[in-house]
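A quick write-up on the structure given underneath.
A single protein chain has been omitted from the complex, and every remaining protein chain is retained in its original position.
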Amino acid sequence: MKRRDFLKIACFSVAGLPARSTLDLLSEKAFPKPSRKEGQPKWAMVVDLKACLTKPGCRTCLDACHSIHNVPNIDNRKDEVKWIWTNPYKEVFPEHTYQFSSVGVQTRPVLVLCNHCDNPPCVKVCPTKATFKRDDGLVMMDYHRCIGCRYCMAACPYGARSFNWKDPRPFIKEINRDFPTRTRGVVEKCSFCEERLVRGLKPACVEACTANGLTFGDLNEPDSQVRRLLAFKTSARRKAHLGTEPKVFYLV
Amino acid sequence: MRVCDTWKIIGGIVIFLIVVLSPIWYNALTGRASYFPELKLPADERKCIESAPYMRANHMELLNSWKETVVRTGERAYTAEDGKIYNMSLVGTCMKCHSNKAEFCDRCHNYADVQPKCWECHVAPKEVKSEVIGHRSNPPPITDYL
Partner (left out) sequence: MIEKALRGGRIYWAWVMLLLVMIALGLIFYVRQWNLGLGITGMGRDVSWGLYIANFTFLVGVAASAVMVVLPYYLHNFWVFGRITIFGEFLAVSAVTMSVLFIFVDLGQPARVFNIMLYPSPRSVLFWDMIVLNLYLILNLIIGWRALEAERQEEAPPTWLKHLVFLSIPLAISIHTVTAFIYSGLGARPFWLTALLAPRFLASAFASGPALLIILCLIMRRFTKFDAGQEAIQKIALIVTYALSIHMFFFLVELFTVFYGGIPEHMHHFQYLFGPGGQPLLTVSAWIALILTWTAFFLLINPRTRRIEGTLIYALLAIIIAVWIEKGLSFVIPGFIPSPLGEISRYSPTFAEIIITKGVWAFGFLVLTVLYKIAVSVKEDLSI
C-alpha cells in the first residue's frame, strides 16, 4: 500500500497550499477597512420628473455619464451596457398609471439608474463581495474581483446592472483616458460618480443637466437641498414595497 | 538490466541534463546571460515614489494594495517612505511620469514573459513609437528581485 500512502500524503500536502492566504484571510490583510470618519455622508439623488418634459428628446445627462465613464455603445438590446437611461413612466412606476392615463403620461420618459439602495439585494447575493456597500451609502463595484456570475443582475429589482458580454473597447467612441474601461466578463453599473465625489464634485449627470432636474446631496445633512426637497414635495421611490430602501427619489 | 547497460543509462542521463540545462549553458557561453532590457526613464523626474530597488522588487504588491485600498475604502492618499503624499492611481500617478508603457513597463514584462492584466481595463497613456530595444551593460543586482 506504499503508493496509496504516498498519494494520501501528497493530497494532504496540496490541501495545505492555501495556508498563506487562509492566514491572510484570518488577519486583517484581506479586508482593508476604511478609517472611521466622523459625519459620514449618505448620498442620495432626487429626480424631478417634470424637468425632462421641458426638453423632449434630451440626452445630456446620459451622454455625459456614458462618455466620461467609457461606457460602450452597443446597439442591440441583448448586449447593451447602460448606466443611466430612460424608460416609459408606466414601466418605471406601474402602480402610478392606469388604463385611464393618457398615452402621453404613460410614455413619459423617466430617468432610471442604480438606486444605491440602503438595503441592497445585489450586495447580499454577491459571492465574492465584488459589489459592496460603502459607509457613505454608495453601492460600489470592484471590477477586479467580479467573477461574472451575474447573481447581482438577477437580484436587482430595478434592472440597473449591465454585463460586459464582449470586450467593450471597440464600442467606445472616444475613450476618456482619465478613467478606466471595463473588460469582458464583469458586471457594471452607475457608481454615483465616486471618482468625482472624492474631489468634491457632483455626479456628471447632475452637473450636465440643463433643465435643473437632478439634485444630489447628503441625506445626513438636515439642511441639504435633497432633504428639503423630500420634506416639502411629494416624492416616490421605485418598488418601495421590496424593502430595498432605494436612495433615488422621484418628484412626482 | 544487464551490467553493460549501465553506460547506456548514464549516457542517457547526461544527454538529458545537457538538453534540460541548455538555456543556462547557452546563455553563459554566448554572453547573453548579462542581457538586461533597457528601460527608458522619465526625462524630468529623478525619483519615483519609492527607491528604484524597492520598486523593482515590490511594485506588483504596491499596486495590488493600492487597488484594494482605493476600490474598497475610497482612500487615495499614499504616504511614501520619505513622507510625501501621492495619489494612489496607476494611470494618474505612475503613468504620469512613466508615460511610455512600451518603453518602460513592457520592456521588463516582455523579457520576463509577464502579462499583467491591468491594461485590459486601465487605459495606458498614448504610446509613442519605441526605438529598438537595447540592453544595459550594468544590470541591477539580482538581489533587488528577491
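When the chains are written out, they are named A and B in that same order, and each has its own residue count from 1.
Keep in mind that, in the parts below, a residue touches a chain if its C-beta (ideal position, glycine included) is under 8 Å from a C-beta of that chain, and two chains touch if they have at least 3 such contacts.
Remember, predicted model here, so these are calculated numbers, not experimental data.
> Going by the stated contact criterion, tell me the shown chains that border the hidden chain.
A
> Which of A:61, A:126 or A:141 touches the chain that is not shown?
Only one listed residue reaches the unshown chain, and that is A:126.
> Using the definition of touch stated at the top, determine which of A:43, A:163 or A:192 touches the missing chain.
Checking each option in A:43, A:163 or A:192, the one touching the absent chain turns out to be A:163.
> Can you list where chain A touches the absent chain?
18, 21, 25, 30, 77-81, 87, 90-92, 94, 112, 121, 124-130, 145-151, 153-159, 162-167, 184-187, 239, 242-244
What we mean here is this: only the chains that are shown with their structure count from here on.
> Where on chain B does chain A make contact in their complex?
Those in contact with chain A are residues 65, 67-69, 71-76, 91-92, 117, 120-123, 125-126.
> State the interface residues of chain A toward chain B in the complex, per the touch definition above.
31-35, 70, 132, 134, 136, 140, 142-144, 175-183, 194, 198
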